[in-house]
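Heads up, one of the protein chains got dropped from this complex, but the rest are sitting where they should.
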Amino acid sequence: MSQLQATIFGALSGSLFAVMALGLSLVWGFLKIINLAHFGMILLGAYLTFELATTTGIDPIITVMIGAMAMFLFGAIVQAGFERWRVSEFNSLLISYGLLIITVQVVSNVWTADFQRMDSSVNPYAAQSLALGPLRFPLPTLIAAGFAVILVVAAKLILERTYSGRALQAFGQDRDIAGAFGIDHTKLGILLAGAAGATAAIGGMLHSLGESLHPDAPFEWVGRVFAIVILGGIGNVTGTLYAGLLVGGISGLTAAVWSPSASPFVVFSLVVLALVFRPTGLFPSKAGH
Amino acid sequence: MSDRGWIGLLLVAVGLAAVPALAAVFDFNSFYLVFLSGILFWTAQSTSWNILSGYSGYFSFGQGAFYGVGVYSMAVFFGRHGVDWLAATVIGGLLSMLLALAIGTIAFRLRSLRGEIFALLTLAVPFILAAVVRLSDTIDGGQGIIVPVPEYPDFLGSFQTFFFVASAVVGVLSLAVAFVMERTRYGWALFAIRDDEAVAEGLGVPTFKHKMISIAANGLIGGVSGAVLALNLGFVSVEGTFNLRVPLFVIVMSVLGGRNHWAGPMIGAIYIHTLQNRLADSGFDGWSLIVLGVILVLLVLLAPEGLMARFGRRPWAVGGVFASTLIGLGSWGGWGQPVDWLAVALGAAALVGFLPGRRGREMAGGRRAHHALEIFEGVPAPVEVGRPLVLADEAAKDFGGVHALRGVSVTISQGELVGLVGPNGSGKTTLVNLISGALPPTSGTLTLDGKDLVGMPQHRIAHLGIARTYQIPRPFHSLTVRDNVAIAIMFGRVPHGLEVAREAADEFLSLVGLHHLSDQLPGQVNLHERQLLEMARAMATRPVVLLLDEALAGLNPVEVDNAVAVVRRIHDSGVAIVFVEHVLRVVNQLATRIVVLDQGEVLAEGEPDIVMSDPAVIRAYLGKEGHARRQ
Partner (left out) sequence: MLDVSDVEVYYGDAQALWEVSVRVEAAEVVSIVGSNGAGKSTLVAAIMGILPIRRGRIVFDGDDITEMAGHRVCRCGVAIVPEGRRLFPGLTVGDNLDLGAFNVAARPHQAESLQRVFALFPRLAQRATQLAGSLSGGEQQMLAIGRALMARPRLLLMDEPSLGLAPVIVDEVFEVIEAVRDAGVSVLLVEQNVARALEISSRAYLLSEGRIVMEGNASELAANPEIRRAVLGV
């Protein structure tokens, strides 16, 4: 694979992780909650896609509608719980970790710990690829990139053009005064957490299009997703996408030029540098927080 | 933290030492040695994590890095190159400690590195390390390394016994380090840092040095423990070593057991390891993570302070239930294995800890008693105004375009009681922050007795003799009133030990009239008493200049009079005082000189009567009238 091919493929693959990171970043930035259960929702989204597509034969991409609704509920309920019991930022981390390991175990019990993969009759995308000029990329990766752009644009539009979206931004910038004007953080928070869950389900679906599934996968995602959240800026929507492309591109290039094992080294060294010199993220955002 | 702790530590050590002997005599299945070795490994890892994150509050996700360095040191030096296993262990510990110091140097030097960012930094480190290990053929190269069984002394009998002894030594060592730190100035510095780092630094605690000590201890023990474990693994690989299991489990164990106590992480390790072991063995393997997850969620919601805190309230009941359940099941023998009995006994003990009842010393809102005030009588003795102490020369401070102070020149001399007044936003608190060293000036100079204060670390400014209080009192919430004052003495110009400091604290508590509340926690005394505590603590640093920032906010008239009397007593003891105040009638009574700030500049200064009649000052306070208009 040429270096250019490797870099671009890496960047496109990174966009899948950007989709995974988006919900986590938004909830962290606006609600000050680090929700590790987000990874559990991605996992469930992936397995639900697998299950629904395999049993009903419906196109896996379509099945995400059900998965997204289910994970919307999951995310909303968890957030409602955090609100109800006034959980602190630190404790939310621990509790969501508990929920994550419960989810992983449940998935393992239901679908076994073996690798699962959608049959090619069910998932026509895995085997196909598309040429962009002289370069050729697997279809699942391109689909993921497409979804990433759509989700980020949609999120940005919602945040900036809709009334509730701007209310959410206001809440993120000055909680008390936003409240003084009637912006009820509880309702908004639950909606946001639900939306984050839905994006997690989409991330899971995209993952299942191209990869085999196994219950321990969340622990492999954590590093890259956190790197993207940090580099993109916590709560920064477009930053998440750019960071995903950046992390993916760098990983791909490093793998081609040096070694695949070197990619984490480069990416996380970049994260350390970012934390020291630009803790708010590499990509500036207008938001005051 | 009573002195019964010594007994506890000794019991643990003796008990562990007895195990191999008992094993030989009663011919235990080696399973129990393996089981206990596991507990000891997790005890060492969790305890070392807790020394940093629990004691200092700097939350680390990077335990895997220290553990990994230890494991790979053993694998490379002993496994691959045949270096003596003991030497390899030491190397592993030292390398890990070096890594810890490197992380600390980067993370602790930067003021901008808040707790959250430190945690993220430590999350990234293991990933970098894993990549380096995998990349480098001299280390792993992706193949993994075989760790052969080491040579051990014959009298130990089996390898498992040897491994148990090694694990026990490391485990007890980690507990001993935590125990000793908790009872000496090192631990106390960390508790102060955890409760309020800025205040600690301002009282004279060298925060950077102590944070480095704690992370170094974390690294050293984590590395040694990892190295010893590698002897039992037989084969190490990057995936097996650098995963999220160690970093996450040490957090869960420490939180479960309690982060405030040296034995807390050990308790957590015992509980989690036993639970996991039983779940895996009982065929409920498909439930182990679920049960663990549910317990974690419940515990964080119901007992966020950990089990040790609960056990500490009724230790005899808990111990009794545990022992009797264990012995009872053991004698009956009709069900299960010893580890099963242990699990049930642990569960029973936990239940006892959760029974409603005596709530112990840490009460939240509750009893805010109104204690009798010791009102001081007497006429203030006039104090001579002496030589200049603090000199601010054209000190200015900008906050990104906002000129909080524009070139203020002020002199504070020995014996003065200077009132610093001015309307909202005039720069009073900024000036206090500049003099105390909390903020650097944008321009201008600040000196004490001729020594340049700009750029000096705050704890050294405190040692030179400048102390300050905060408008909203910032006591160390987890320490008693007496210990709050004792910290200032422990880390004063001349360092003192804990016991000496505690005795000396009484002098300052009497000065402000808080002696009768010495054993209370700050949360249990009212606002006025906490403000007096601020003053006592500041005085305990033996300052030459004391900066009081709105010490009267929120007080009723009786308390205000008492506070004024205390300030006079402090002044009589020879300390120059600068106090920021809004209650102008008090300022007029108390001050020898008034400095009026307005819009970041000195508007007027001099004797109270004269200054407060100055038309410019009156205008600044009451406002200029607008152009005439009809009513």
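Order of writing sets the chain letters: A and B. Residues in each chain are counted from 1.
The criterion applied here is as follows: contacts are C-beta pairs under 8 Å (C-beta built on N, C-alpha and C of every residue); 3 or more make two chains touch, one makes a residue touch a chain.
Computed from a prediction, not measured in an experiment: that's the story for all the values here.
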Among A:A6, A:M20, A:V122 or A:I183, residue touching the chain not depicted: A:I183
Interface with the undisplayed chain - residues on subunit B: 368, 423-425, 472, 526-527, 550, 553-556, 582-588, 608-609, 612-613, 617-618, 621-627, 629, 631
Positions on subunit A contacted by the hidden chain, ascending: 163, 166-167, 169-170, 173-174, 176-185, 285-289
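Keep in mind that, in the parts below, only the chains that are shown with their structure count from here on.
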Centroid spacing, where centroids are CA-atom means, of subunit A and subunit B in whole angstrom: 35
Subunit A residues touching subunit B - in the complex, by the definition given at the top: 85, 87, 90-91, 94-95, 97-102, 104-106, 108-109, 219, 222-223, 226-227, 230, 259, 261-265, 267-269, 271-272, 275-276, 279
Partner subunit A, residues of subunit B touching it in the complex: 59, 106, 110, 112-113, 117, 120-121, 123-125, 127-128, 130-132, 134-135, 142, 243-244, 248, 251-252, 255, 286-290, 292-297, 300-301, 304
